[in-house]
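Heads up, one of the protein chains got dropped from this complex, but the rest are sitting where they should.
Order of writing sets the chain letters: A, B and C. Residues in each chain are counted from 1.
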Amino acid sequence: MAGNSFGQAFRITTAGESHGPGNVVIIDGCPSGIALSVDDLLFDLNRRRPGQSHLVTQRQESDVPEILAGVFEGRTTGTSLAILIRNEDQRSRDYNEIKDKYRPGHADYTYDAKYGFRDYRGGGRASARETVARVAAGVVAKKLIAEAFGGKVVGYVKQVGPIVARVDDPERVTLADVEAFPDGTPNLVRCPDRERAQEMIELIESVRKDQDSIGGVSEIVASNVPVGLGEPVFDKLKADLAKALFSLPAVLGVEYGVGFACATQRGSEHNDEFVAEESGTGVRRVVTRSNRHGGMLGGISSGMPIVLRAAIKPTSSLSREQRTVTNTGEGAIIRTKGRHDPCLLPRFVPIGEAMVAIVLADHYLRFRALRPA
Amino acid sequence: MAGNSFGQAFRITTAGESHGPGNVVIIDGCPSGIALSVDDLLFDLNRRRPGQSHLVTQRQESDVPEILAGVFEGRTTGTSLAILIRNEDQRSRDYNEIKDKYRPGHADYTYDAKYGFRDYRGGGRASARETVARVAAGVVAKKLIAEAFGGKVVGYVKQVGPIVARVDDPERVTLADVEAFPDGTPNLVRCPDRERAQEMIELIESVRKDQDSIGGVSEIVASNVPVGLGEPVFDKLKADLAKALFSLPAVLGVEYGVGFACATQRGSEHNDEFVAEESGTGVRRVVTRSNRHGGMLGGISSGMPIVLRAAIKPTSSLSREQRTVTNTGEGAIIRTKGRHDPCLLPRFVPIGEAMVAIVLADHYLRFRALRPA
Amino acid sequence: MAGNSFGQAFRITTAGESHGPGNVVIIDGCPSGIALSVDDLLFDLNRRRPGQSHLVTQRQESDVPEILAGVFEGRTTGTSLAILIRNEDQRSRDYNEIKDKYRPGHADYTYDAKYGFRDYRGGGRASARETVARVAAGVVAKKLIAEAFGGKVVGYVKQVGPIVARVDDPERVTLADVEAFPDGTPNLVRCPDRERAQEMIELIESVRKDQDSIGGVSEIVASNVPVGLGEPVFDKLKADLAKALFSLPAVLGVEYGVGFACATQRGSEHNDEFVAEESGTGVRRVVTRSNRHGGMLGGISSGMPIVLRAAIKPTSSLSREQRTVTNTGEGAIIRTKGRHDPCLLPRFVPIGEAMVAIVLADHYLRFRALRPA
Partner (left out) sequence: MAGNSFGQAFRITTAGESHGPGNVVIIDGCPSGIALSVDDLLFDLNRRRPGQSHLVTQRQESDVPEILAGVFEGRTTGTSLAILIRNEDQRSRDYNEIKDKYRPGHADYTYDAKYGFRDYRGGGRASARETVARVAAGVVAKKLIAEAFGGKVVGYVKQVGPIVARVDDPERVTLADVEAFPDGTPNLVRCPDRERAQEMIELIESVRKDQDSIGGVSEIVASNVPVGLGEPVFDKLKADLAKALFSLPAVLGVEYGVGFACATQRGSEHNDEFVAEESGTGVRRVVTRSNRHGGMLGGISSGMPIVLRAAIKPTSSLSREQRTVTNTGEGAIIRTKGRHDPCLLPRFVPIGEAMVAIVLADHYLRFRALRPA
């Protein structure tokens, strides 16, 4: 009820602040028998890690997790899993500025009003630092859906400021495309359209020089999802995915398939035609000729790729001066001297993927529970 | 887990199909002492009712609710409330066409795949008929938040096809503006911009003549919401509102404040400046000079109006021919002869409002539980 | 959170008062494809029905249920089921006596304190009338576990006052034994030990003549339960069963296997020895030679019969005078003139069985969700 848990059958619960001892996640409902190691966790934790490139915050965290419970002889036991990621770079810096002043765009004011006081060190629980625990849980979810149905979740940066990547077939984008260019150069901005990626990097660098920040859009695609995930009415798959994405800091919009563009479409343009497809093994399966619906019909997965986009606002922390008030209502000027990302998009990708994977893992287990008697 | 409940402290559970005996909602967690009558329920039920104008489906339902439990001597008892709305217009028509064919854009195929069979009469549980139970529950939620903090939820149609209403100050739109024009003429399309409203009506009429349908966008505003509703991390207010909206049929996108437009903004353009405002009684309160954030910061209500928009796809049922397959994978032609809305927007308004009110009622009770010791 | 729902995967939500329009249950999470009719429901509803014999309350209710949703062509659809049982015998009698006076042993005082007022007609929501909805849901649960694993739940009266039935092998007691004696005479008290049954009937009749009531113990046995139901730690099967039983009115104690007698046992006397048993098909399965543990080890079903007992207090309503206070704190004398059971045990049997079946159905679905990947 206090909002630190997510999911029903595959359920994660997190705790941790930006500058406390660390962040911990308990995963309840992971079936037994899944191979899991610290190295498995490190892959996505490194994709999310601060300091990974000059485009992101320079906070230094190794983010090496410790598995506290739930794994025995390299496999999950079926009982609750706990993973701890300690905070390391907790500079004993002067927090007095943000202690009393409300940073525009941040949760400082709403936390103070809600709780009567707050852990002001770097945003406390409201810091995006908490997403480290989600990414660790996302690795477990990814392993579960991969084993269970070959499920795959790939996210990438679709837009930074006015620069929009061209991605003709979202389903074909691979993790490799997102992480590196064909020549092996790291894809620092995680945009699979190389030309636009370069423009995005230049824009982010320029924005940072201006002591400013910039927004963008991330697209996430889940493929190999079986038909039938999602529950009618309130727990539609699109509803739970949206909740998952909007539970992330800075997300101001989510859309599926054609998304907001559906507003100007007619039914005859929008509806996707059903066709029967001969699969390799001669079994007929029903698919749609196009995927304007984004992979869910009636809130239930249709077997087509799930395609969604999340709009991410520009980072709220700015090195330049902003006007605000103090907690006693006095006018004030604030400059956020700390380390922050000029654009949240590159690090958002593994975080968004994690949330999508967690929802799919959850709905897969729910599907197992509720399938026909 | 099977998705027919929503909310945690103020929790609704529904059952009912399009052509079964009726739809029922149980509301658990409504505090005692709230005045509630059938007439209270009828107001919004009538706004949602089929057959209310020539713009909407001509299915005839009186939608008079029966309060089965939870009200004594005109007031809620604090124990669970149950409301039943019977179905009346269940034409004993030939359903054979949709029995075997998958209607494009509908849940016929996904339900068949998930459950092994389905109630094919008018969509069964996947029909928008189920929203009648939500609207009844929404009335109770609206009464609760009005009594508790003067909370008000007003929705309207912002866009139909390419026609976008001009609404300068969303917070000032009243229920009266939405339901009727200043001269008392009913506002059939529920768009407060009269000129655009007329254009929208003409567009809807023309689309219907084409045996087609059209999408749109609804904007919903919640005002007088106190600071502090919403929980950090997973149950952010924006996350629960988004889940609520996306749990409705046909919603393909949701955004807050500037929404997707944030992608092209810089932090210095996007952030809303905090200022201290002298209230009437001399108390200082913190507000923001602008409301690009849409009323929530860190996922917690900021005291500014909550402003959101939902993108609604064009009605899937079309009177014109569409190509599809049968449940045995044979190609087929389908024409939906039944009664359906050429545009979902006018009837969406009370439904969207209901979901927003339910989320606010829920988070208000959660706020009471978790406020500082 | 307001306590009108029970279960997680197989989840029931109820509403209804003693003298309102009726009682309704929504069952969420029942898999599709289970045959269900009004007649199926009537069997246990009749076992619970008031007026079924001279031993129980003479309130007249036909308790014929209406299935409002979730069944199509005689089978469950997989979406939410709703069942309504209307109240009929709502005598327009003078409630003024209990309106202002707190009946000893009842919830009148605690409801008034909690809610500020109460539906005083026959106890309102606190009346055992609410169990009619549980029994309807229990029928669905019994059908589910019977289909899924041949699961069977049989309850009976073990003790009334000082009279304790002799039941040598709880697992062998059948529904037939409980409902009638070998000669076909109805077993009004639902005790399978015929001699003690006769004594119990005489005791109940004598207690009623004294305008008094009497307590007792019911024993419930679940058999054919597969190994592995129940979750470690908080949702142990014994924990959820106990919650289910204690959620019923008048239950003051619950115990499993040897129960409270374990306090005087040594480990060497108490532990049940494991042995391997050749099943009919030559498969070896592990069983225990004795069943002092009551069918659960570590909170998880062991495959042995689950045996539990619930202690039921004497009916609180008495026709004789009792001393109490009014809601303004004045001393008063109260006599409950209404119709009530002199002993709750005979009608408790189907109610207790229903709750056990609901827990098993729930844990069976949870088991399906969480079984090894």
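Methods note: a contact is a pair of C-beta atoms (placed from the backbone, for glycine too) under 8 Å apart; a residue touches a chain by one contact, two chains touch by 3 or more.
Just so you know, these numbers come straight off a predicted model, no measurement behind them.
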Hidden-chain contact residue, picked from the options B:Leu42, B:Ala148, B:Val164 or B:Ala261: B:Ala148
Identified contact with the non-displayed chain, of A:Glu97, A:Asp119 or A:Glu147: A:Asp119
In the whole complex, not just what's shown, which of B:Arg103, B:His270, B:Arg347 or B:Arg366 touches the removed chain? B:Arg366
Touching the missing chain, which residues of chain B? 1, 8-9, 29, 31-34, 78-80, 144, 147-148, 232-233, 365-366, 368-373
Tell me, which residues in chain A touch the chain that this view leaves out? 1-5, 8-9, 11, 13-17, 20-24, 26, 28-29, 32-33, 66-70, 72, 75, 77-82, 84, 114-119, 124-125
Interface with the unshown chain - residue positions in chain C: 1-6, 8-9, 14, 102, 104-107, 109-111, 113-116, 125-126, 130, 159-162, 207, 210, 212-217, 227-228, 230-236, 238-247, 249, 251-260, 262-276, 284, 286, 288, 293-294, 296-303, 311-318, 320, 322-325, 329-331, 366-367, 369-372
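Note that in this section only the chains that are shown with their structure count from here on.
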Note: chain B sits from chain A at a C-alpha centroid distance in Å of 27
When centres are defined as mean Cα positions, the distance from chain A to chain C in whole Å is 46
Could you tell me which residues belong to chain B and also touch two or more other chains? 1-5, 8-9, 14, 114-116, 125
